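Note that one protein chain of the assembly has been removed; the remaining protein chains are unaltered in position.
A, B and C are the chain letters, set down in written order, and residue numbers restart from 1 in every chain.
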Amino acid sequence: MAHSFNEQAEALLDKEFKVLDHGFVRLVDYMGSDSAIVQAARVSYGEGTKKVSEDRSLLRYLMRQRHTSPFEMVEFKFHVKLPIFVARQWIRHRSASVNEYSGRYSIMKEEFYLPRPEDIRYQSTVNKQGRSEEEVPDEIKAKLLDYLVTSQKEAYSTYSDYVEQGLARELARINLPLSLYTEWYWKIDLHNLFHFLRLRMDPHAQKEFREYAVVMADIVKTVCPMSYEAFMDYSFNSVQFSAVELRAIKDRVADLSLDQEELVKRGLSSREAVEFLEKLKKIQDL
Amino acid sequence: MAHSFNEQAEALLDKEFKVLDHGFVRLVDYMGSDSAIVQAARVSYGEGTKKVSEDRSLLRYLMRQRHTSPFEMVEFKFHVKLPIFVARQWIRHRSASVNEYSGRYSIMKEEFYLPRPEDIRYQSTVNKQGRSEEEVPDEIKAKLLDYLVTSQKEAYSTYSDYVEQGLARELARINLPLSLYTEWYWKIDLHNLFHFLRLRMDPHAQKEFREYAVVMADIVKTVCPMSYEAFMDYSFNSVQFSAVELRAIKDRVADLSLDQEELVKRGLSSREAVEFLEKLKKIQDL
Amino acid sequence: MAHSFNEQAEALLDKEFKVLDHGFVRLVDYMGSDSAIVQAARVSYGEGTKKVSEDRSLLRYLMRQRHTSPFEMVEFKFHVKLPIFVARQWIRHRSASVNEYSGRYSIMKEEFYLPRPEDIRYQSTVNKQGRSEEEVPDEIKAKLLDYLVTSQKEAYSTYSDYVEQGLARELARINLPLSLYTEWYWKIDLHNLFHFLRLRMDPHAQKEFREYAVVMADIVKTVCPMSYEAFMDYSFNSVQFSAVELRAIKDRVADLSLDQEELVKRGLSSREAVEFLEKLKKIQDL
Partner (left out) sequence: MAHSFNEQAEALLDKEFKVLDHGFVRLVDYMGSDSAIVQAARVSYGEGTKKVSEDRSLLRYLMRQRHTSPFEMVEFKFHVKLPIFVARQWIRHRSASVNEYSGRYSIMKEEFYLPRPEDIRYQSTVNKQGRSEEEVPDEIKAKLLDYLVTSQKEAYSTYSDYVEQGLARELARINLPLSLYTEWYWKIDLHNLFHFLRLRMDPHAQKEFREYAVVMADIVKTVCPMSYEAFMDYSFNSVQFSAVELRAIKDRVADLSLDQEELVKRGLSSREAVEFLEKLKKIQDL
């Protein structure tokens, strides 16, 4: 066998998936698949994994036990167009490779982000970094959008004039706003991409960023469907309870009275049932 | 204020804490403390943290919410002496800096690891990588220890002979066993050190490695007591339930009937009580 | 001995070194010194370094031979205030830890970068990303500065109004320009800091960025004077010739007729003289 090949994944290559008003995500290339992860894991475990012969259950076991290194064996390369204020948050993920369009070499294009009216919200009072559910009156929305368009146009036209006059590009650009679009090639392995998705699909992430994450999650799901499912089940949709919380409800947990048979009846594999009972025991020992 | 200064921590500097038979951990230097983490976090949140004025509760909030970057602001530098088979696992933690004793330049010392009799165990049948609880008969233990000592002595004496005859050191050493001790300087930030401790204090870690982790945990506790406490409460002693598990016991969780008042009575802060109820809601929505 | 202590370095702590119009660099903390590097290197080389007993010559040897890991044993933590367009380039250095002021949580301050008149330049025609030497007429400079000030004021006042009206901060900020100041805590080890300085003190770096790098270089020079000197001699001020260049001038190099004695007379150590002659030989073998 040569390259991993996945028809659904191949069909995604080079398609632009639109995000926000002018942005996009495009899968440029990828290396590996669910089976590449399994293959690498089997090198680690050698003969020891003969019994865990089924790929899906091995992937789920790896994800559950946080054996993360085999997931590093798959790579994704994206081409992304995004507003600078999103790019500034995105770049904080350091375990990735980036080539960004350079405003020192090249002329920035006239493309700015304008929020959709329904995304214009008040500051949340509960979530210090987020938006409230409360509606903003339409006239305030309209006024804001009007201001944004006008000032973006003006900023670009002045920028453009100065570039034409021959001013250094690295200077001409300094008053362009954070809503300006940039683009980059961004390459990351699947383990780190899952970490990225966990943080950026979270409701606490800025909405504009979340929209990129959701599109990328769909791509991951196509390239590595079993790993993605395991990620959703054992990581993204898992719930972590602190020792503080567990000590507080220890007595209630003791009352749960669940045994292995009951758990298997309720859908756990017998191995998961054992692990579950160990967790309950751990809680009693806290 | 200049350097962070913590009397208890200063008292640890340069002390050798013995581990296994010939190994040790020594804190060579450190930078920062609980307050360095708080200070960095306050730069991020700016005015927004005025209300969360208490250091301990801010540290606990950061740990709970996985705001990990402020914990990177503290550094530890250790001098460690350890058997090569432990070193081979240890070095897999890539977010650290290392300077190891070189067997190409220098002559290895005659120091080998011998397990304590009580640590000699059979292969576990439940944990594929661990040891069983079952006792090994004393005569088998004695025979093993005898073999180990004899073959270590022989390997070292042959090595020593060849080095004396002028053979290239990088060749002379190749038949030295994995029980040979090496040593290194190892520097890591607190966020990555917590990750290291989480994995290496775990019962699944090899016992010989766990003994190092436990000693290091004590050092961390002295240098950053409040962060360490938060780590134990919200990370190390937390329990994560998968979506699979939670879907299986959803109905039981619904029956828990805990409200904010009750939770606060049971020891949660009111903020934690709110977070707890959100988790219960998330489970119902799975 | 406990912490490395260096009086000159201690005196720098917490001083704000002004950069640009509103920016600064402040050394918040550091760990280690020249002797910490020597100490770590000696662990690697063990007995083998007894002869290289002098610290300075060991540091110079390490730098010359690209034995970079001991330089990772020293850490610097800076507090930096800088315009966003500089921050966007700076953050590309991934081997560092960062805590940045968050415009999602907190209100940005009204501080924008305005270039000094002498820094306003045309686009260079030779260096695609830089500025020309050619003078820009004073009236064009004045007009540009006038535009910058006016549009910065306007952008801030609108931002401020919307924040006061309660608009989500993460949205209100999107039309603030790249000349806005931000601030962060930034921690990095000396090896990676040298790499940063090599790139950012280079004439190809954007001038505004270079001014930060130069201030930081001065701080490094105070904390680790011998390492800094070695960095300047063997890295920053070294010149690398490609195989293409060397093949082209091979015959001229052969004519140099320099022997060890002559080289030592001209200031090389005898070890460096040997290394120099090996390089000349390598060139003849290309």
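Rule of thumb we're sticking to: contacts are C-beta pairs under 8 Å (C-beta built on N, C-alpha and C of every residue); 3 or more make two chains touch, one makes a residue touch a chain.
Computed from a prediction, not measured in an experiment: that's the story for all the values here.
Given that one chain is not shown, what are the shown chains it touches?
Hidden chain, whole complex, touched shown chains: A, B, C.
Tell me which residue among A:65, A:106, A:125 or A:270 touches the hidden chain in the full complex.
Touching the chain that is not displayed is residue A:106.
Kindly note down the residues of subunit B that lie in touch with the hidden chain.
83-85, 87-88, 91-92, 94-95, 98, 102-105, 113, 115, 119-124, 128-132, 136, 140, 144, 147-148, 151-152, 154-155, 158, 162-163, 165-171, 173-179, 206
Touching the missing chain, which residues of subunit C?
Contact residues on subunit C toward the absent chain are 45, 48, 64, 128-129, 232-234, 237-249, 252, 256, 258, 263, 266-268, 272, 276, 279, 282-283, 286.
Taking the full complex into account, what residues of subunit A touch the chain not shown?
Listed in rising order, the touching residues are 1-4, 10, 13-14, 28-32, 36, 39-41, 43-49, 69-70, 72-73, 75, 77, 79, 97-102, 105-107, 183-185, 187, 189.
The rule is simple: only the chains that are shown with their structure count from here on.
Would you mind working out whether subunit B and subunit C touch using mostly the same residue numbers, over half shared, or mostly different ones?
same
Which integer distance in Å separates the CA centroid of subunit A from that of subunit B?
28
How many Å are there between the centre of subunit B and the centre of subunit C, using C-alpha atoms for each centre?
About 33 Å, centre to centre.
Counting only residues that touch at least two other chains, what does the list for subunit A look like?
128-129
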